[in-house]
Every structure is written in structure tokens, then in C-alpha cells.
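Notes for the one structure printed next.
One chain of protein is taken out of this complex; the other chains stay put.
Chain IDs A, B and C follow the sequence of writing; residue 1 opens each chain.
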Amino acid sequence: MSPEKDAWDAEALKRALERAADLILSETETLTRADQAIGDGDHGIGMARGFNAVKAALPACEPTVPAVLETVGRTLMLKVGGSSGAIFGTLFMAGSKAVSEAPFDAEGFARFLEAGLEGVQKRGNARPGDKTLVDALAPAAAEARATLHQNGGASLGQCLHAAARAAGDGMERTRGMVATLGRAKTLGERSLGHPDPGAISMTLLLRGLAGAMNEAP
Amino acid sequence: MSPEKDAWDAEALKRALERAADLILSETETLTRADQAIGDGDHGIGMARGFNAVKAALPACEPTVPAVLETVGRTLMLKVGGSSGAIFGTLFMAGSKAVSEAPFDAEGFARFLEAGLEGVQKRGNARPGDKTLVDALAPAAAEARATLHQNGGASLGQCLHAAARAAGDGMERTRGMVATLGRAKTLGERSLGHPDPGAISMTLLLRGLAGAMNEAP
Amino acid sequence: MNKARKILNDPLRVADELLEGLVLAGDGKVVKLPGVNALVRPDLPEGKVALLVGGGSGHEPLFHGFVGKNMADGAACGDIFAAPSPDVPYEATKAIHRGNGVLYLYGNYAGDAMNFDIAAEMAAADGIRVETIRICDDVASAPPERASERRGIAGDLYMIKIAGGAAATYPTLDEVVRVTRKAVDNIRSLGVALAAGSIPQTGEPTFLLPDDEIEIGMGVHGEPGVGRQKMTSADALTAQMLERLLADLPFKQGDSVCLLVNSLGSTTMMECLIVNRAARALLAERGITVHATDIGPYVTCQEMAGFSITLMRLDDELRRLYDLPADSVGYRKMGKAGA
Partner (left out) sequence: MNKARKILNDPLRVADELLEGLVLAGDGKVVKLPGVNALVRPDLPEGKVALLVGGGSGHEPLFHGFVGKNMADGAACGDIFAAPSPDVPYEATKAIHRGNGVLYLYGNYAGDAMNFDIAAEMAAADGIRVETIRICDDVASAPPERASERRGIAGDLYMIKIAGGAAATYPTLDEVVRVTRKAVDNIRSLGVALAAGSIPQTGEPTFLLPDDEIEIGMGVHGEPGVGRQKMTSADALTAQMLERLLADLPFKQGDSVCLLVNSLGSTTMMECLIVNRAARALLAERGITVHATDIGPYVTCQEMAGFSITLMRLDDELRRLYDLPADSVGYRKMGKAGA
């Protein structure tokens, strides 16, 4: 565990978010197909619109950790549209309020996810099992906190990777769920077997952040 | 040629018209099918509605030849609807003006058809070859006049039968025509091979009248 | 093509039942005459010039849906796609005549012409003066030299709006006839059929159109138009149609028009708005200004897919009459001044 990578300053956080944006942008087609299967097919288009706007907005953003996260949230909220715009926007807006101006460390990351989850659930009233991105976000938040406590304090990198893994597992579990919220609700039993599109996006976001940790600055 | 059958008084004319009405009523289905093939399928329904009304109206009608024909015309006009209501109504209304109060004889019959034809053509502008009932009515009128002149004066019965035959031949010839007027016009070439529904009705009307001549009073 | 799913009772009583429903929807503003399928306004003042419209049913809200204030005074309603028998317009004529003559206004179709003409003769025999104007706005149905042979399509709405306004405000039948003829001279329409509607009695399609083909100028029952072609974009289709439409009157730079984008049934308002966008761009290019716009299913042929564009060139008189408020089940409008 190298101490200089144990936290991101605002500029490092920007770079990590750009990297996550690129991962989501490269998977637009996957998201489109997933939303075509059980939704209305616009999730990929919306996320691509949103994360392109995020990449455009980050460079000029005030270099503090809360400001960076708040900018991402505001941008996603205004550009994505539909349900996921409100949800991803809320995740970052609510999460930004839980972190300090100090560098973004494991504790900050865990707080970000916890506060983001709380905001998302307040905004959309989704509970685990409703087949939404909450089914990826909730285990990710829990796993980040558990990893942090487990070793009597873990690195940001350990927490990011653990959260991304948990999100991916949660996303896979949504295949077995019947949608009870949002547009996929219409399909009822027909949504079985397909993963939730928003849960895929959530997983990609965390994988992108985790991947940034391993890269040269 | 028996002189007492050489002309119909108003009561005999009523009976002959009732007989023609019965023939048309018994062929309603034929007319429906013919209009389904190249029109909108309502010709049988309309003619049935009209000639049922004729049978109901005749008994109370003032017993003069022009009044009987005028009653038939007015009744058809008001009850049939669509194009054929106007056309059959006009045939009888216009025809009724060409006959005198004297018994209905061969000369009267020829005048009735000629004046009726003129009225029908004035009303609807159909010329022979347009694939309408004019293609049955025009040869019937011509044949009635020709028969009358041929033998230096023919009986009503001879004229009725000749006219009915000419109408039937004319109706058969409409199979080879492309409709240029009315609803069947829509079909263009597709109307080929099918007889004109109104020409069938016209033929049935004349056959019914001719048939009445052979019956006991 | 699957059979259309229709909400009906007895398919043979469609016209009777829809008229009953229409009278009820009029909330007292229209009544049905006993014994005939005619609707009339009960509240016509003595001396008013009367406007009678009508034709086959199945094109709702046309014609019977356009009876009301500043619109028609009566409508003679036939069976589905069939002209009414003459007693219907005749009885309606007697019911709406207020001593100052009656204008008959209907689409230029043979069956309608014959039956309304007979009614006019019967009314004349009763001493009622009747004048007749046949709507012939469909530029696809005959060349300009034979404009009077053209069919009536969606221009029906504007014809009834203008004639209704005139009959509500002008003192004589001659004046109403004059301005209604002026409307005929200044209204042009062109439609396009994308898919057939169905015949309510049978559920069968009203005509056949090969998959992926459309027909520009096809009549509302499938009457032949300008020709078939492959489906294309909204913008290209609108341009193609407007070109022909504008050349016909012709409409010229500086003209002021009313613009109607009429859905033939199942074409959505969304699509009509996209057509409107294209039409307005082209009209602006030609220097033609749009005074007012109407968009919706006003002259329909069951659930037929397609639309038509109607232009009415305005002068001060037509503009004033168009701007009058209107109140009928099928067409309602506030006055220009507001309320």
C-alpha cells in the first residue's frame, strides 16, 4: 500500500472520473442493448450524452473534491434525462455533500457511496430487490465500509476494487429479479433473465474508478 | 295478342310493380354480392329497403297511372339511399311525367323508359359504357321503341319482354367495361369481369314487369 | 393486414348510433330530426341564412361534427361512406330554413350530388330557395382546367368554417354564396395515403397498398391519386406535396394563408407537427405567411394512415370569417380577440 496513492486530490479525482467516463462511453452499445431488452432502449444514449458532458465540464471545475463530485452530479442530472439522469445525478450530488475538502481517501469513498445511496433511495424509493442500480450500489457501499473496517483501515485502492466487485456481483443477481419500479416494471415476469441496465452502468462506473488507481498519474 | 292485356290500368300496374318488387327482394343477396365485388356492398340492402317500402306504399296510392309511377319514384328516392336511390327514384319520377292518365300501354311503356332514361342521364351524367345501369336501361328503352315500330304496333307484353331481354344483354356486357363513375370507379381495371350491380337491378325490374304480363290478374 | 379492432355494436347501425352519441356530446346545441339522420341547431333566429352540409358517415368529425355556432346549421348524414337519401337533406332543409334561403355545401361526389340535388328540387317545390356549392379542393383528382370535377377532402373544414361564418353574419344567401365561392377558389388540398383504414361493417381494409408504398393524392376511400412511390422522410414528402399544392392555385410570395395539417385517422399529432415544421420552412422560403394553423384528425377515413395539407389563401374578408369563434363537437375555437 503506497501512501501517495492512498488518497486522490481533486486533480487525481478528475482524472479517475474521466477514466470511468471513458469506460462507460466504450460500453454505450451494451447499455443500449440491455435497456432494449427490458426497458425503452435509451439508457446507453442518455449515459453517453451525460458522460461526454462530464468530460467537457471537469477541466474547468474548481479543484476541490466536493466541487468535482458536485459538478459531475449536476452535469449528469441535466444531461442524461429519464430515470437514470435523476438517479446518477443524485448519487453524485448527495455524495459530494458527505466528503470534505481533504483528499479523497477510503473513508471519503465509503462516505460518498453511503450518502449517495441514501440520496438515491430518498429520490427514487427503490429498495434492494427492486431490480434497479440500487442492487449494485447498496452492496458496493456496504463492501467499501466492510473492507475499510476489516483490516483496521484499508487503502482507497482496496476499497475501490472491493466495491466494484460487489457491484458486479449485485448486477449479476438482478438477472434473477422481477422489476417492480421504472419502465421495466411493465414487463413483469418478462424482465427475468436480463440484468438491470442501471446496475450495469453503476458497475462500470466503479470499475472505471478502480482501474484509475492502478494507472500511472 | 289479347286486347285486354294490351294495357294496364292503374290497379294492374300496381300488381305488376308488386311482382317486380318481389323479384328484386328475392335477389337481394345477388345484388349485395355484386356490389361487394366492385362497390361498397350496400346495393342489395338499399334496394330491399326501397322495394319493401314500395310494396307498403302502393295499396293506398291514388289509382292513376302517373300517380302510381310517381309514388314508386318518390318512395325509392327517399328510402334506398346512395347513388342507386337517386337513380331509380329519378327513373320513376321522370318516367311518370311522360305517361298519360290513360291505361299503361306499349306506347306508354316506351315513353316511360325514354323519359326515365333522359332523367337518369340528366341526374347522373352517365353515358353508355360508363358501367352503370344506363348500360341496361338505354338498350331496354331503344328495344321497346323498336319493337313497337317493327310490327307496325306491338303489344305491351311484347315490348316488356323485348326490353327485359335487351336489359339483360346490356347487363352482361357491363362485365367487359371498366367503371368510370360512382364508387366502382375506385377499382379501375379491377372492376373488369364483374357485372354492374345497378344494371342487374334494372334487369330484374323489367323481368318482373314482363313476368306479370303472363300472370292471371 | 390484420382486421381492424373496432369498438362497435351492430355494424349496420353505426350511423344511427354515432349520431345519437353526437347529439349527446353536443350538450343541447344540436338535435336530431325524427325519422331521418339529420342534425340541426335548434336555436336559429328568424331570417338567418341557413347552411346545410352532409355526406357519408365514417369520416368523423366531418360532417355532422361541424354543426354549431358559426359553423353549419344542419347536417344530412348518410350511412358509412354512402350519400344520404334526399329526404335527409330535404327534412333538414325544412328544419333550418328561416325564410332567407339555404346553402348546400358538401363534397363533390356523384352520390352526394344526386341526392342533394333531388332534395334541392323538393325544397324548391316548397318555395325554399336553395343554392349549392360542391367542395373540390383535392388537387390530385383532376387538372386545374377541370377544377370543378375535383373531389372534396380536408378543405371541407375550412369551407364549413368560412361558409358558417358567412351564414352567421351576412344578411343574404347571395352574399353567403359569393364568399363561399371565393373560399372554393382559394382552398387547395393534397393528401397522402400510407395505409388503409377499414370498413366498419366488415373490418376489411378500404383499399390495398403494397408494403412500403404510399400514394400521393389518393382519395379518402382509396380513389386513385397522383401515383405510388416508396415511403420517404417527412421533410421530403412534405416538400413534394407542397410543391404541387403551391403551383396549383398558384400561391405566391406575399400571400397569407391558413394551414391545415389533417390526419386521416391513425397518423399521430406528433407526425403532423413534424410535417407542419417542414411545411412552415418551405412556406417561409416562398415568402408565404401563415395566419393560423389547424392540426388534427378533422376529415378522416377510419384508422387510415396518412395526412393531407390544406392551404386557404386569405383576403381581409376570409381572414375575418376564419377568425370568428366556433363551437361544434368536432371543431372549437376561441375568437381571435380572446375572451
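Definition applied: a residue touches a chain if its C-beta (ideal position, glycine included) is under 8 Å from a C-beta of that chain, and two chains touch if they have at least 3 such contacts.
Small disclaimer: the values here were computed from a predicted structure and weren't measured.
Partner chains of the missing chain, restricted to those shown and counted over the full complex, are A, C. Checked against the full complex, the one of C:20, C:126, C:149 or C:174 touching the unshown chain is C:20. Contact with the omitted chain, checked across A:89, A:108 or A:168, is made by A:89. Residues 1-2, 4-9, 14, 17-22, 24-27, 57-58, 60-61, 65, 69, 194-195, 200, 211, 214, 231, 233-235, 237, 265-277, 280, 290-293, 295-297, 300, 302-303, 305, 307, 325-327, 329-330, 332-335, 337-339 of chain C touch the missing chain (whole complex, contact as defined above). By the touch criterion stated above, the residues of chain A touching the omitted chain are 40-42, 45, 77-83, 85-87, 89-90, 123-124, 181-183, 185-186, 188.
Here is the rule we go by: only the chains that are shown with their structure count from here on.
In terms of inter-chain touching, the protein chains here follow a pattern that is not a line, ring, star or complete graph. The distance from the centre of chain B to the centre of chain C, with each centre set as the mean of the Cα atoms, comes to 35 Å.
Chain centres here are Cα means. That of chain A falls 57 Å from that of chain C.
Touching two or more other chains at once is no residue of chain C. None of the residues of chain B touches two or more other chains.
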